[in-house]
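Apart from one protein chain that is not included, each protein chain of the complex appears where it belongs.
We just call them A and B in the order they show up, numbering each chain from 1.
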Amino acid sequence: MKTGIAWFAGTAAGLSPIQRPGSIKKDGVSRTSLKPLQVVPTTCEQCPAGCGINAYLNGERLVQLLGNPDHPNNQGGICAKGIAGLNLVNDPERLLYPLMRKGPRGEGQWTRITWDEVYSTLAARLKKMIREGRINEFVIDKGHDDPLLDRFISAIGATRTIDRPGLKNLNRTAALTSMTGFPSLVEDVGRSRFILNFGANPYANHDQFVGIARRLIHARVEKGARLITFDVRMSETAAKSDAWYPIKAGTDGIVALAMAKVIVEKGLVNEDFMDRKTNTSLTMIKNHLSQYTPEKAAEESGVRAADIEHLAVEFATQKPSMVLIGGGISDHKNGTQNVRSVALLNWLVGNLEKEGGLFYPRYPASLEPNAAVLRPRLNSDVNVKGIKELKETNTRINTYFAYLSNPAYVEPDCESTASLLKDEKTVPFLVVMDTHLTETALLADMALPAATYLEGWGLSTAPSLDKVPILNLRQPVVFMISTAKVLRSPTFDVGKLLEPMFRPRGEAEEVGNVCLELARRIKGRVARNLPYKNTQDYITRLVYSISGLKTEGGLKNLKTQGFWTEKTSNSGGYRYSGDKELPASRQKVEIYSKALKQNGYSPLPDYEPLFAPEKKKDEFILTTFKSNLWAKGTANSKWVREILHENRLWINKDVARRLGIKNGERVRVTSSVGSLVSRVLTTHRIHPWSVAMAEGLGHSAVGKVAKGKRFKSNDQDTNLIWWDKKGNGVNPNEIIVRQADPIGGGLGLKDTRVRIERI
Amino acid sequence: MDTQVIYNIFHQDAFGFNIAMYIYLTGVSAGSFILSTLAYGFGLSQYKPLGKVGVVVATIVLIIAPLFLLFHVGTPYRAWHLFIYLNMASPITWGSFLLILYPINCIIYGYFMFKENMKLTRIFGLIGIPLAVSVHGYTGFILAFGKARALWNTALMPILFLVSAVISGIALMILVFIIKERFFSKERKIDRELVFGLGKLLAWMIVFDLFLVACDLIVLSISHSDAQAAAHLLLQGKFSFLFLVVENLLGKIVPFFLLIVPRLRTLATTIVASILVVIGIFFMRYVVVLAGEFIPLL
Partner (left out) sequence: MSNKKKRYAMLVDLRKCIGCNACVVACKSENDVPLGVWRSWVKKVEKGQYPDSKEFFLPVVCNNCDKPICVTVCPVNAGIKRPDGIVYIDPHRCIGCRYCMASCPYGVRYINPRKKIAEKCYWCHHRVDAGLKPACVLVCPTGAMIFGDLNDPRSDIAKAVATNAVQVIKPDMGTDPQTFYIGLEQAAVEAKKIKEE
């Protein structure tokens, strides 16, 4: 066997062995020819976890995506969505050419146009807006982070951006930032012995899905760690926990505060940590918590006082322990304080920067000069929260540009969002750049084909689950152009002949390249700020500006490994080791937040009831949750849709019996903004007050695969689609009420009240 | 304990209508053949008029039957593999040879019968009986080898199949005989004696068949959980109408009374009874094959 041809790159000693560029790692094999496949490592972007993946090429064709066993976070494991990325690129229904609307908006009549027309139209509009000082009429709705897009936005001076990645976890971000200065912390679950999970579902989604699930499972099965889950329904995580505590929606905060009270009162607090590392005194906390008795919490949440007490004691005495924070507690109108209350448990026992606790994220120190581009924003400067806000403030819009963002489907009360976008007075010119004709793209004046994450370049920092800073490279892996085609290509470059060349499918384009071309056409300052040939050029220059990476083989190394870890660096940035020092920016955990006080909110973690004391009889709280099979890129993925094409409304079996609703029956679910019809799943796995529904289904656009319609294409599978009768589920966002937590600004996606009737 | 399947896949059915039809037709053929040999093989001369009809029906039906097999298999153009890559442990392999030998034997047997060569007719008739029994019995083995399907996996299966084969054979013979006598014979007169005799034979075979079915059900309903589920499926579940009403009430019990109660016994009722039996036994095959697969294995 010809395994392990390892070269030592560079001249410096002690560097990690790397693969010879272009060499064939023998870890993929063609099922038909039994020949080894060529491997190109890259990064998955179907969800925020950013797992390392290997793309397998059979000749020119991408045939498979599997986990990269060398990647420190996912260690070879990947999830269903990651594998189904193949469906995303190869989808016969992808949007592949720029289109211009023909008929009225939303009628779906298009003419194909050239990119040149696209560029001249957009450049002319932008130039005009810049010249006339009206660039704030250019609204950018970005569903995905892209550094060149960000650069472009700031170069043209656009002020109105709807930053979806920033919007998504505003409450958690606000809560954690208010306490620690960081929007998110790394959860060292692998080394923990006792994990209290409030509303997170790391066995199915969560921010670091595979990386966290892997470590958590390892800790539990191999090392006997305990996992306790609070959730309104039995999530995958709850099913695989030592105990599941069903809880009334939005009441986690008071349970956590009661636990805190128990910990304080039993003298189980880590006083040293409280003294040195927080800005609050124990007596202050003690006084503040005195109102939160376990009995009161029990009454509010339905979790028994005795359970609250023993879990609090266990949490404080089992070391190391930690609290996991999920969307289940932050996606509420009281989300920010919920998260603060739950996080308080960590600080009481000193779970910061300790094995098995929470850590500040690590970024490569030598990345500092570029950190602003690469690192997720620290404090997201989201300035617009959606088209509704623009409408409410009567903002004039000239052009609305949505990139990989589908507000007409994904926003709460999405139908009214869609009608605003459809209204030519509100949005005179709507440009949507996406991989598919989404619900939003159908309303557009111009629909542009976006390259998928497998067809372009990117550089990102992955959260360092083991405290080693990681830099991920995303490189194109699809549609390799054969040497013959390269020779014929107008952009032929002799120096590149030996390198594989890729081109996105059809006329799809990376948003970075679009920005660069627009900048070239706008000229002047804008062009000077974006002086790159293309995305690859930009990434190359970025890579060579990272000193540590340069000495370890630079781009060549990165391209053969797919990622880079900064093992040596010990200082700078946000790194600091041990329990000794806190980063300069953040000396102490602020349990008492002056900022909150200034804005008129309770400065200490507090509980604000979501609902009036008694909810009305037969009124339920609708929880939406993410399925392990769904992510943004999988709406039209055949392998995923085949498994998940129904999102039945979960309802407690005893409740259903009382209402005379049988499993599988159709019910009408009505909220204050609308109603929808769904089949029910009667189950013993949900709190009687809640009903639940997976989000991500019920597309009315995107493609036939999503809808379960058979059709002929060069993919023979599309003829075999079989879930037609089961349909396509429903989109809960049609009835989700748009409501936000005033503190963090995050949406209360999980507390819409609904009524249910049999039909 | 409350359990509920939240997610599972639906499996393709292994066998379906085509196989039910195939089994049905082999059964009819075997039954007709056996009846035909009563006169020529065993010298029961009152059945002599049936001899030729029997062999013709048996042969024609048996030539049609394998067509359903060809419809059933995914790659019929590979049927020759059956004779090249032999696996003697597989009932289907037994079947491929029986399906060749049995019709050949039928033709030879018929040939001598029409040539009025009694000696050779007798010899080939006697050779044919085990073949006929096997050609149908082996289909019972096919199902019985379905280890995990409670309804199939019983040693009773080949016998049950044979008895119902004889029933369907007799019923079909009655019908064909009446048609032949009524429309194609010189006298245009039906030998009522013979028809009623056959009717009685049919009635008592029905009793035997019902006995076997009852044995099967009784054991199923006290056996392991899948077997109980299978019994439930037949008695109260999705197949109960087909099983209880169509197959057993209309297909067996009603014909039994029509044939056995002297006051009811007329040519017309015999015809009705025979038609009911012919249909009923088809549904027996259908129910066995499809209900056998109905309960998911996992």
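One rule holds for everything that comes next: contacts are C-beta pairs under 8 Å (C-beta built on N, C-alpha and C of every residue); 3 or more make two chains touch, one makes a residue touch a chain.
Predicted, not measured: the structure shown is a model, and the values here were computed from it.
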| item | value |
| --- | --- |
| Sole residue of A:V118, A:V139 or A:I217 that reaches the chain not shown, by the stated touch rule | A:I217 |
| Listed residues A:I153, A:A204 or A:A225, member touching the removed chain | A:A204 |
| Chain not shown: contacting residue from B:A20, B:L82, B:M157 or B:A203 | B:L82 |
| Candidates B:L44, B:V73, B:I100 or B:V245 - the one touching the absent chain | B:V73 |
| Chain not shown, touching residues in chain B | 1-12, 14-15, 72-76, 78-79, 81-82, 84-87, 89-93, 95-96, 142-143, 145-149, 152, 225, 229, 237-238, 293-298 |
| Residues belonging to chain A that touch the chain removed from view | 1, 3, 26-31, 34, 36, 64-67, 69, 74, 76-80, 82-84, 86, 203-204, 209-210, 213-214, 217-218, 220-221, 234, 236-237, 239-240, 244-246, 628-629, 638-640, 642-643, 652-654, 664, 683-686, 688, 716-717, 720-722, 725 |
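One rule holds for everything that comes next: only the chains that are shown with their structure count from here on.
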| item | value |
| --- | --- |
| Distance from chain B to chain A - Cα centre to Cα centre, in angstrom | 63 |
